[in-house]
Structures are given as C-alpha cells and as structure tokens.
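One protein chain is absent from this view; the other protein chains keep their places.
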C-alpha cells in the first residue's frame, strides 16, 4: 500500500501534513544540514516585521516541566532582508514557505504583507496575532475578537495570498476567535500559539525571563492544544487548520489530525532534535500503512465522541 | 532561629501556608495514615453539593505529560453526609477544614452554604465556580464575570463564613474574574482550577476521558498558575490568595508565595505521594531558616519585576 | 492500614513476551499483605511516568534470604517499561497494601475453590494459591494465555496446588487446551466440578464471559478488577466502575476484589 500523504489545505496543496512552526525553525536554512527541507509539507519562518527587529532583552528562555518559556520578542531580519537573502535560497532548496508576519499596529501588518506582494515563492501568509511577548500588538489583537476581525479584514484586502491566522490560546472562547478570523476573511487557522506563563529564579526572587512572563510551549500544553483544535473543528467543520502544541512523535501528529487538524506544525521539538520533522514524514506514512489508512486526509476530524453525559445525583 | 509559619488569610489565621486542594485530598480522613492532618494549614475537601452526587461515567482520568486530565464530575457524599459523618472526625483530628462547594444553579450553591450555616468546625467556604467537567454550572459561572458576580453576591448574603472563590484559568482575563468575585463580596481567592484539555486514545480514536475533555493539573500547568497568581496579586494587592497548580516541592511553594500567594494548596501531587503535604510544612520552615526568612509572610508578593521593555527595532 | 515507604529493588527476572518479576524489599508492607492486595509503585523521580502505577502483590516471599514482595508485570507502556530497568538497590516509593483482598476467611477445609487467570491476571493468584495451600483448601487453577510463553509461574502454581489441579488454555494451543480459559471452567463444571467460590483476574472480556458463566451456574465469584488509577487509596475518584446499585464505586477502595454481581457489566 502506498499511502497518500498529500494534504489539501484550502487553496494550498501540501506534500504532506508535517510543517514546522514559526520561531522554532529559524528561516529554515539552519535546518538544511539535518533534514531535507523539500520533504516537509511546509515551513513557517520566524515572525517577520516591517523593519528588522532586535527582540527583547535577555534572559529570553527557560526550561519548565515538560516545556519551556520564551520571550524572544520577535527578533528577526525584517521582511526585506528575508525576501532578498533567505527566500531565494529556500526556494532553491524546494521548501514550501509560509511567511509568518507580525506588527505593532494594523499598519505594520499591512506593510509587511504588501512587501510580500505577489511573491510566488511565498505559499501562504501566517498572521501572528497571538504573540504574548510584546507590549503592543500581539495578543492585544489575538485576545479581542473585534480587534482581531478588524485587523484580519485589513490584511485580507492587502494580500491575495492564502491567509492563515494564528490564534492565541489565552482566551475564554477559542471558537469566538476562530469565527472572528474566518468571518473577516481568513482562509485557514493555526492553533495554538503559546500560553502565558511565569517562572521564578528563587535565589534572586526575580522572573527567570527578562520580560517577566513568557510563552509556554512543549509537551506540557499538548492537551490544551488538542482540545482547542477539536473545539474549532467541531464549530467550523470546513476551515483548514494547522494544529500545534507539544508535538513530538508520530502518534502526537495523528492525534492532532484525528482531533481535526488538516496539518500540523512541529515547534519546540525542533530544538530537542533538529532532524525530527523530516523523520516524522516517513513515520507518518508507516503509521498509516500499519493502520490501513490509505490517505492521510481520511484521518482528519475522525475523533469519535460520545454525547456528553455528566453527573447524576443519588 | 524559629521561623514563624503562621499565615494571616483574611479573617482566618492559618498555622502555616500549606493547605491541600479540593478533589485531591478526599475528605482528609483518607490521609490520616500518611500525615498529621492537624499539622496542615488547612484542607479543602472534595467539592460538596446539595445532594449526594454519583459523578461522571468512567473513564475519568488519564495521565498526560507532566500532569493528568480528570473529569470526575464532582462525585461526593453530599453536604449532609459530610457534616454528619466526616466533619466531626476531621475536627477530632484537629484539621482546619475548608468546605469546597458547588452547584448546577445559584440555588444549589446557596442551599449548600445554608446547610453549613454557622457550623464552626468549618473554617471557610470555598466556592468552586470553575469546574470544567460538568455541563451545567461550573465554568458557566467561572468564565463570565457577570454571572460570577451575581452568584458570589447571592452566596455572600447566605453565609457569614469567610468566602473563598476559586477561579477558572480558562479565561482571557483572570484579573477581571478576580475583581468580579472580590467586588461581589469574596474574602479571598483560590487560583487556579484545572485547564480544559483533551487526550486521545489513538487505537479507538476516542477521547481517553468519558466526558471528552478533562481538567489538566500537575507540573505542566505550574507556569500558568504562577503567572495568574502574580497578575491577580499585582492588580489586587490586598486580597488573600490561595495559589495552586503543579506544586511538588518546597521551592514550588516558595515560588507561589513570592509570586503573591498568601498560602498554597497541594493538589495532584498528593496522589504521587500522600505524605507530601505534611513533609512540606517542615521543609518550608527549613527553607526559611536557611534563607534567613523569619516570617513566612515576609515572602508574600516579593517578586522583583523590572519594567517591561520589549523589542526595539534596528 | 497501608504504609507509604521506600523499598529497594532486590532483583528483576525477565521472562518472554515482555513479562518480568520485580522483587522489592518487603518493608512493612509484606507482613500486612493478604492475597488480592495491591500496591502503588512510583517508577522513579522523573515526570514520565508521572503518577504511581498499580500492581497486585503477587507474592510475599524471600529473595536471596531477604524478605521480598514479588510483582509480576507485563510491559504495556512507559511505567511498566521503566520499572523493568531499575538497578538492584534502587529505592522506589511504594504505597501498600491497598484495597479489599480476596475473601478467604470464610472458607472451610471441605470447600473447593477455583482460580481463573487470563494473561497477566495470574499475578494476584500466586499468593492466593500459596495461602490456600497453606490452609489446606483444595483449589483448581484455570489459566489461559495467548501462547506457552504467556503462561507464567507454572512451577509455583503446580507446587502449591498440585500439578493435576492446574489446567491451561492457549490461543494457539502451544500449551494445554487450544481456546479460552473460560472453556476450561465450563468443562470442569460440566464434568461435575462444584466450587464454593471462583477467584478470577484477567482482561475485561474474560470477566464478562465469566460473570455470565457464574451467574448461569449460580456460582459465587470474586474478581480482582483493574482500572486506571491516580491515587490508589480512594481520594481521586478516578478508578470507578458502574455498580448495579447505580453508584460508581472505586476499584482501589471498594475493590479490587469485588463480587461480579455487584458490577453493572452493561454500563462498563
């Protein structure tokens, strides 16, 4: 049996559903020694801004139980340097490139997507409205459905690229965020970004992260991410979803697909093992074969839930 | 140096800041073989309802990375059996008892606290408005500041016991929940309850939990819990706070105090080691001594944060 | 009363098919253990596994002259895999003995009982067989597995009960009768065997079949049940099964040994 790994993702067709998550995969090129970039479904590059950005003062990262906190503050080379220096090389290596973008204001976002313009070597634009590590922008959009809708509308009218909106999990109602983004013109959703956390250096009685709080990622958040993917899939049966949060093994990949993701992004696990994402492509094919799944898309959203019965009284 | 562990907690004075969390400590009596109940600051018993409750159909629990999911569905003996059969024994053993209560409706909550009445062997009432594992009640109150305020007001007028409101972390703005509860008459806050998560049994393609989703607890959630305690402490400098979420060691206890909790509750870790909470009391005294802290209350809210500086551009 | 203590790994004996016997120093738990009791073992200090795991105390014995608890374990996941790898001397936190043991105090010398094991369900029956033998109560063992390698500790059972009282069934016929363990019991009953009580441990499918069989034959049973457990001593309320009286009962506290008639098999 040859397994069909190809994945329809709105207007995109991905080779397979294994992509890599923004901020955990650099500009992709750094991984060329450890895996074949062309073998991945897609790679989402480090969040790009209108101008080059220095990011936040250190310390920026710390390990936590089954995960880590980060407050990088979106350090990046800027959209111009990306398009001039990174993108041609990525294209040469056969990578399917998703440009992850951010800004402090609506104008900033629009400026970045306008610079991308009709660039065909960018397969899709992923809008980060959910970075918890900046004072302006970031989560201000992601945690407020009205602000989110207004932002997505403006970006939508500024680009014809497939538009993926990356949602913040730090919300009461992820479905409300999802609906706001989709109604405003998003073609697809990415979930989840990191959860806001705090870790303390006890000897100094200071936060371990210079920005005080940071974004929690890694296996610790996987159950929350899976739940949100499932909730959004249930509410919006048609929207393409990138699922992510603590994925480390092929079983985790399949769990996200079953919960409703059309494709997944590997994040923090790239730090633990830079060859992982490439290996998962092969492992996914093997998993499907051993489970008699002919097309990986047949797995999507197949979670069998029972009607929710809660407590009964004596 | 003898360390003063005593902890002012609103109208309560606790022997020490080490309490145990509702649902993870049974009715306390089950732990009498493993520690001295009188040695703890307080114990919060399994959530009590107006009538005995059978809870949710199994499976109810599963392990996740650095934590677990549960959807017990608040199985309990009911307030009457608790008062008649458990409380006298708890009092005899010298335990400081917090009655954790819940209901499907405002009336249910009021009925429970009215049954507690002026019972002096109950030191405080802790209102669970944040259980994610029930269809009615529970988080419906916890995730909506208006509903929360209305509920707390009604309970406030029905009891003269110190009123602790236990908040849901599944919200965009924990400070808004905290303010709503405090403005409506809460004497103190407990945070956090569990985060809603999903785990999947891949061979069956079914949720591992019968209720589909469950509440995530354990070390995985500690950074989120610490952050919320710090946020609420910063916004509401005076309100007594029970901090909890993944506490396993004396260092974790001190981290919560430094972040702003006046006392902590040990939760899931009681399952890993039923003697833990008792041991932590001694370890906390030793920690304070070795760090020249004369009174444990001197630690509360002493996190030194810097002004938040985020990214700069090139 | 259960004890929360640290026990040393004395020895690990590996069998085929990912099974092994883990011997821990007996501590204070040994003297308190009755057949059917279980213990919660923490497999190391790490985060994976996070919670303790439940295991029947298969035997209270000695290992190289030292009082020991024996656990017979099948590797099915992270916890059972981790426990297989500890070096001799490693201290492991153990809570036990826990739960309701098999009811045996009411047995008379003249009674005959049956022991039914499916796969790793042999574990709690070892100490039961030893104890019954010591009391001079006759017991027949019916023990089924997938194949010969899946049927463990035959030597012990045959020594305690007598070889003629031990009958085996395997899926592939490599040992004993080809077929299900319940068929062994059916045949014994058909040949006129009468049992005061049937003690059983095995997978849910076996329990279901056996419950029906016992009900039909009007025989009393005591089943050592399993369930995923977070605490093991009745406080998390995670390990419940539906009961015929409508309640959910904890397997760790009201069980693990329960009469099959108390379980609501239809809702399980």
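A, B and C label the chains in the order they appear, each numbered from 1.
Throughout what follows, a contact is a pair of C-beta atoms (placed from the backbone, for glycine too) under 8 Å apart; a residue touches a chain by one contact, two chains touch by 3 or more.
All values derive from a computational prediction rather than experimental measurement.
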| item | value |
| --- | --- |
| Identified contact with the non-displayed chain, of A:17, A:41 or A:55 | A:55 |
| Among A:7, A:24 or A:177, the residue in touch with the chain that has been omitted | A:24 |
| Interface with the undisplayed chain - residues on subunit A | 23-26, 30-31, 33-34, 46, 54-55, 57-68, 70, 72, 75, 218-219, 268, 270-275 |
| Chain not shown, touching residues in subunit B | 65-66, 314 |
| Touching residues on subunit C - with respect to the absent chain | 46-48 |
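Methods note: only the chains that are shown with their structure count from here on.
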| item | value |
| --- | --- |
| Chain whose Cα mean lies nearest the overall Cα mean | B |
| Chains most often in contact, by C-beta pairs | A-B |
| Greatest separation from subunit A - chain, by CA centre | C |
| Approximate Å spacing (C-alpha centroids) for the pair subunit A, subunit B | 33 |
| Chain centre separation in whole Å, for subunit C relative to subunit B (CA means) | 37 |
| Distance from subunit C to subunit A - Cα centre to Cα centre, in angstrom | 47 |
| Residue list for subunit B, restricted to those that touch at least two other chains | 54-55, 57, 64-67, 75, 219 |
| Where subunit C touches two or more other chains, by residue | 47, 246-247 |
